[in-house]
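A single structure is presented below for examination.
The other protein chains are all here in position, but one chain of the complex has been omitted.
Chain naming follows the written order as A and B, and within any one chain the residues start at number 1.
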Amino acid sequence: MIQYVIRRLLISIPVLLGISVVAFFMVRLVPGDTVTAMLGNSYTPDQAEALRSKYGLDEPLIQQYFLWLGNVLQGDFGYSQFTNTPVLDAILARLPITIELAVLSVLIAIIIAIPLGTIAALRRNSKFDYGASMFGLLGISVPNFWLGTLMILFLSLYAGWFPSGGFVGLSESIIGNLRSMLLPAIALGTAVGAVAMRMTRSSMLEVTNQEYIKMARAKGVSNERLIWRHALKNALIPVVTVIGIQAGYLLGGSVVIEQIFGLPGVGQLALQAITNRDYALLQGTILFIASAFVIVNLIVDVIYGFLNPQIRY
Amino acid sequence: MSDYIMEVKDLKTHFHTKKGIVKAVDGVSFKVKKGEILAIVGESGCGKSVTSQSIMRLVGDKKSEEVTGEVLYHGEDLMKKSRLDMQKVRGKDLSMIFQDPMTSLNPAYTVGTQIAEMPMIHEKKGKKSAWNRAVEMLTKVGIPSPAKRAEQYPHQFSGGMRQRGVIAMSLACDPDLIIADEPTTALDVTIQAQVLDIIRDLRDETGTAIIMVTHDLGVVAELCDRVAVMYAGKIVEQGTIEDIFDRPKHPYTQGLLNSVPRPGSRERLKPIEGQPPNLHDLPNGCRFAERCPFVMDQCIEKEPDLLEAESKGHTVACWLEEEGNNDGDRGNTEGRGTEKVF
Partner (left out) sequence: MSDLWYQLKKNKIAMSGLFMTIILIILAITAPWIAPYDPYEMAPDARFAEPSLAHFLGTDQFGRDILSRIIYGSRISLQVGIISVGLSFVLGTLIGVVAAYYGKWVDAALSRLTDVMFSFPDILLALVIMAILGPSLTNLMIAVGIVYTPIFARIARGSVLSIKNSLFIEAARSMGVSNLKIMWKHILPNSMAPLIVQVTLSFAFAILAEAALSFLGLGVSPDTPSWGIMLSEGKSWMESAWWIAVFPGIAITLAVFSFNVMGDGLRDALDPRLKNESS
């Protein structure tokens, strides 16, 4: 198992390096000049020159990349030009919110997806199955930002059950925090839940046709045990993979959802960085989010290995 | 109480499909004595696997599956049992070994866990004692270093070892009857012999009765006490192993036997003409009539019943055996059509 994890880790190193290359050069392609953006309207050419050499911006681009990468590896992501704070601090301050949002969304997705998909598979072609399939299709078709908007409209503005936006920290009030996070998590988790539900259903259908399920029935295993113990563990293997792939969707979706619900997370930070042309901040957030995707997939691989013994040995 | 532990009476399993009713098993009756090995022989698609799964009630739950008849186990009809009661019988009193050991073990759990599950659900054993039973069972079926092997997953076992694991599982609660559905078909020839040895030894040791479903006459000859020959959903001939191998009465049985190359024999093997009938469009008369070299008008009009032949317990369903039709010239099976069943 440890060997397997180490192997996965080693494979992700070149990908992480590739991400850093893309994050660095892509942001450098964004039109505009960091230095002039920082100095504002009144500055002398000398001042600009001094700043340029301070940040190594007069060096060749390749060299700048390595300079930046070296700093990043030491935890120095540079300074945000707008807030004039270290990029890393800004990201770290907002990271818990995005993590909470993502975890909550995945939890909601799993709670919906696995029982729904399993029951739909067991009652194949029943009304329940058709209903679940319809939910699955609608869930992947509804734009999350519209779903979020609708929930604000009906559940917050009309019904008044939830705040329509803004964030309450976990340390301030746990209930308040959950109230402020629940709607965004549902908006973000619905699509993931729909995808996972569809996968659970089809995978469960495949597993229940396997010989070892018949064998388990011949052993006198009860129906409940048959489904939740013998079938589900095997059926979950592809579901976990799908949820891992959806992690990218979650991280991207958080950009939109955090904006709608006014949650000060990393996604909102990325959007601010783009609109403000805050290059160092943008490089930092992109690098962070893409690396988070790689790490989530690493975790998914480990869970996958845990579920599927054929991988482990 | 009779000395039969199982009596199957007029078992019918019909599948309702879009193309019509498939009569996979159509009125099968047989008995199994305590401690005996009964073979159910026939080519693939003749309904022998469906028969075994119907006895276990592994088919019959879905709307499209219709199972009728009686399956008396110690005089009690399994068909009338509630689902929950049937669950208690499965695995504990009746257990089953499936054809392909590669797919009949759950890949997500260790072999030991899967064996230990049996005493845990049927005897309410604790984890530890159930595990000890699992290791004991693996020892019984001759798996080396069983304690270590119990902790391994199915994919770490070879095919033969997996089938031993499945056998260990089926034996874990000391059943009265094991139904083995082609237990050696998927294995290499050398492994087949080992697995058959294990099955025979276990029968001798525990006195468990076995229903051996197979298409392999070699397995039958080596292992079984009595034989039922199935063709197109029906039993066409039934008797002791001597009855069937030395005095086969039904032309189909004779055809099957001729397909086994006997050492020293230089006879040429000829295939039987034609195909088995379509199970959702069966003829009115004898189901073998179309391929039978001795076909008579009677055969096409009416189906023959399964009746006792010369010796006691030897039954055959063929009009040739009816009085007046027996011209006594059919002991010689040489040159008759044969069929590849291996």
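We adopt the following convention: a contact is a pair of C-beta atoms (placed from the backbone, for glycine too) under 8 Å apart; a residue touches a chain by one contact, two chains touch by 3 or more.
Everything numeric here is computed off the predicted structure, so don't read it as measured data.
K.L.:
Using the whole complex, pick out the displayed chains that touch the missing one.
P.N.:
In the entire complex, chains touched by the missing one are A.
K.L.:
Pick out which of A:V30, A:A50 or A:I174 touches the chain that's been left out of the picture.
P.N.:
Of all options in A:V30, A:A50 or A:I174, contact with the hidden chain holds for A:V30.
K.L.:
Give the residue, chosen from A:V240, A:I286 or A:V300, that touches the chain omitted from the document.
P.N.:
A:I286
K.L.:
Considering the whole complex, which of A:Y4, A:W228 or A:Y249 touches the chain not shown?
P.N.:
Spelled out, the listed residue whose C-beta touches the missing chain is A:Y249.
K.L.:
Consider the whole complex, including the chain that is not shown, and state which of A:I111, A:L153, A:I174 or A:I299 touches that chain.
P.N.:
Result: among the candidates, A:L153 touches the missing chain.
K.L.:
Just the residue numbers, please: which parts of subunit A touch the chain that's not shown?
P.N.:
These residues of subunit A touch the chain that is not shown: 14-15, 18-19, 21-22, 26-27, 29-31, 133, 137-138, 140-143, 145-146, 149-150, 152-153, 157, 205, 248-253, 255-256, 259-260, 267, 270-271, 274-275, 277, 282, 286, 289-291, 293-294.
Criterion: only the chains that are shown with their structure count from here on.
K.L.:
Using CA atom averages as chain centres, what separation in Å is found between subunit A and subunit B?
P.N.:
About 54 Å, centre to centre.
K.L.:
Can you list the subunit A residues touching subunit B in their complex?
P.N.:
So the residues of subunit A in touch with subunit B come to 210-212, 214-222, 225, 230, 233-234, 307-310, 313.
K.L.:
Spell out the residues on subunit B that touch subunit A in their complex, using ranges where they run on.
P.N.:
53, 56, 58, 87-92, 95-96, 98, 100, 103-110, 117-118, 121-122, 153, 155-156, 166, 169
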